[in-house]
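Excluded from the complex is one protein chain; the other protein chains are retained at their positions.
When the chains are written out, they are named A and B in that same order, and each has its own residue count from 1.
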Amino acid sequence: MTGRSLARRYLHLLTGAILVAVAVAYLWMAAQVRLPPLGDPLGPRLFPMVLAVALVAFSLVFLAATLLRPHKGDDAENMPAQARAWAALALAAGFALILPHAGFMISTAIFALAALELMRFRTLPVNALTAVVIAGIFHIVFRVWLGVPLPGPAFW
Amino acid sequence: MDVFLNLLSGVQTAVSGGNLLFILIGAAVGTWVGMLPGIGPATAIAVLLPFTFGMDPTSALIMLSGIYFGAMYGGSIASIMLNIPGDASSVMSTLDGYPMAQKGRAGAALLLSAAASFVGGTLGLIGLTLIAEPVSRLAVKLGPSEYFMLMVFALAATASTVSGSAVRGFISLLIGLAIATIGIDLQSGSSRFTFGMPELADGAPLLAAIIGVYAVTEVMVTAENLVAGRWTAPQAIGKLWATKAEWMRVRFTLVRGAVIGFVVGLLPGAGGAVATLFAYSTEMRLSSRKEEFGKGAPEGLVAPEAANNASVSGALVPLLTLGIPGSSATAVLLGALMMYGIQPGPRLFTEQPVLTWGVIGGLYVANIVLLFLNVPLIGLWVRVLRVPAALMMTVIMVLAVTGAFSLSNSLFDVWLTLGFGAMGYLMRKAGIPITPMILGLVLSSTLEQSLRQSLSLSGSDWSVFVTRPVCLILLILTVLMILSPLLAARRKRRADTRPADDEVRPDV
Partner (left out) sequence: MTRLKIQCAIAVAAITMLAAPAVAQQGPDDPIEVLVGAGPGGGYDRLARSIQEVAEEEGIITETFTISYHPGAGGAVAWSMLNRNPGDAGKISIFSPNIVSGEVLGSGGPSFEDLTVLGMLVFEDGCFAVKPDAEIASAEALVDALQSDASQVRFGFAVSAGNQWHVAMAKLADAVGADITKVRSTVFDSGGKAVAALLGGHVDVVASGCAQFAKYHEAGDLKVVAVAAPERMGGVLTDAPTWQELGYDVVWGAWRGILGPKDISDEQIAWWEDKLRAVTASPAWKPVADENYWRTDFRGHEETQAMLESEREEYRKALQTLGLIQ
């Protein structure tokens, strides 16, 4: 098991490590849950703690299995592609951030343009037009027709 | 005979005075809205409720019920075409529906799903028409102890959705069970994992999780695959119709799924998600082709589809006979009724026969309307697969954000959804299945709380779980379900070791 093959499996190892860490954190927090002086026989702590212990156990098994298993898959080669996935998420986060300030239509148009560019849809002008159309359609269907409250200032 | 007369008059109400138009509108709009990720029947009804203000209550209820049914049909379409369920009751449809579509059988999948929805809906309505009253009296006999055992049984059933590593399946399930513990504990009022934020006091909303791990994750995965050049368009659309063989395979599934859906739907503590789960796992246990499940087995699609439409009628049973909602969508209907000044209770059928039979009649009509609405559109839906992925994903992401916001008019839910999206992505990459997590989220609260309720009420007496008859039955069923793969393997080994007949028997 070389360092290189470890790097190739980094995503599985990362996930396994995150799982273990989260499970331990969950266990710790579960132990802190306020126990009322009186109450039902099991109390609010038992169930989460049982789950936490099980989760810690299973994630350790998962991590161990990942470390010991013969290498399969090509995580490292895919890093640039994976970066796109995270970029897509980041764009969505940006969308959520500007929504309350720029209003629905504008934010949607900006986001849609960015997303289409990211996924290499068509040329920039075509993407921009598509983005505006998407924003418009959404606005009409959701705001005007369904009257669903949308984030952001009233009109846009 | 009484019942038939009532039903006829109900249908008459449903098609007269513009109500037919309302059914049409409700069914169509419900289907469209139900297709949106995370917008299931409950949200669809809640969103479209304001349109019914000023309408006559009977007409309004008929339209809302049409929306309910429509949303069930619609949720399936997105599950099959995009692997993005409308809500928890469409989750099981993704397991076999999506693979079927990816293999070029999208038309068949949609047709089977529409047929299953129709049959499930019809059988459920017959149940509602004929046995609502006695069955609801029986249903209330199920208390916290029975619900706990039912949840345990459901947990055992979730194993049927996992085709890969058991360890990963368990991790997924545990994650779901754990996330649902976030919030203020029902029995004690203690805050668990809320970090002092009132937004988390009721826990992480199930729909935020569904939108996140299905829609957002799907967008992320597609973005990655598109750029890596790994994205493959689904196989060329094959025949739009299902083969005779497929129809033959599912003929009993339709009925079984409907019965299970109806029965589970009428329990106030269990809804569409649990109904579809039981339908799916029952089908799988009974099938001689288990290994096909999860890869596009028609039974795997038909069972949950029949179940979730039947569960609509099931959920209406306690609402109309006792005034107790049987699901989250019927809870919204209850709220609507109260807003119209109608207080549902044990005498709703006698006090408001026009309303109750009108709704039931309306559902029969809606069921037929939806069949005729959806089947011709299959050709259209199938073309969705040809929309360029980049465009589709962009639209889906906007839908996801909008849908998440509409849950409680809060951006907090949007952030939760994006968080779930990240989690879903990591899970997919690590080969950890998604379905058990969602099921864990659905089952966790009822599982934990009903156990504690039961122990509080029995005075810490654990024996109730074996002494109460229904609990005992459920316990036995659970054990059988856990053992069944082992039993099946044992049977298979015996069959393999038994020498072939023509080898041993001497020629005569």
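Convention: contacts are C-beta pairs under 8 Å (C-beta built on N, C-alpha and C of every residue); 3 or more make two chains touch, one makes a residue touch a chain.
Bear in mind that the values here come from a model prediction, so they are computed numbers and not experimental data.
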Answer key for B:G10, B:G74 or B:P344 versus the chain not shown reads B:P344
Missing-chain contact, candidates B:S191, B:T222, B:N308 or B:T417, resolves to B:S191
Of B:V274, B:L322 or B:L443, the residue touching the omitted chain is B:L322
Against the hidden chain, chain B presents residues 46, 49, 140-144, 184-191, 194, 196-199, 201-202, 268-269, 318, 322-325, 331-332, 334-339, 341, 343-347, 408-410, 445, 449, 452-453, 456-457, 459
The missing chain sits against chain A at residues 34, 36-40, 149
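Please note the rule applied: only the chains that are shown with their structure count from here on.
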Chain A to chain B, mean C-alpha position gap in Å, rounds to 24
Within the complex, chain A is touched by chain B residues 33, 47-48, 50-51, 167-168, 170-171, 174-175, 177-178, 181, 185, 187-193, 216, 219-228, 230, 388-391, 393-395, 397-398, 400-402, 405-406, 409, 411, 414-415, 418, 421-422, 425-427, 429-432, 448, 451-453, 455-456, 460
Note: in the complex, chain A contacts chain B through residues 11-12, 14-16, 18-19, 26, 29-30, 33-36, 39-44, 47-48, 51-52, 54-55, 58-59, 61-62, 65, 75, 78, 80-82, 84-89, 91-93, 95-96, 99-100, 108, 111-112, 115-116, 118-121, 130-131, 134, 138, 142, 146-151
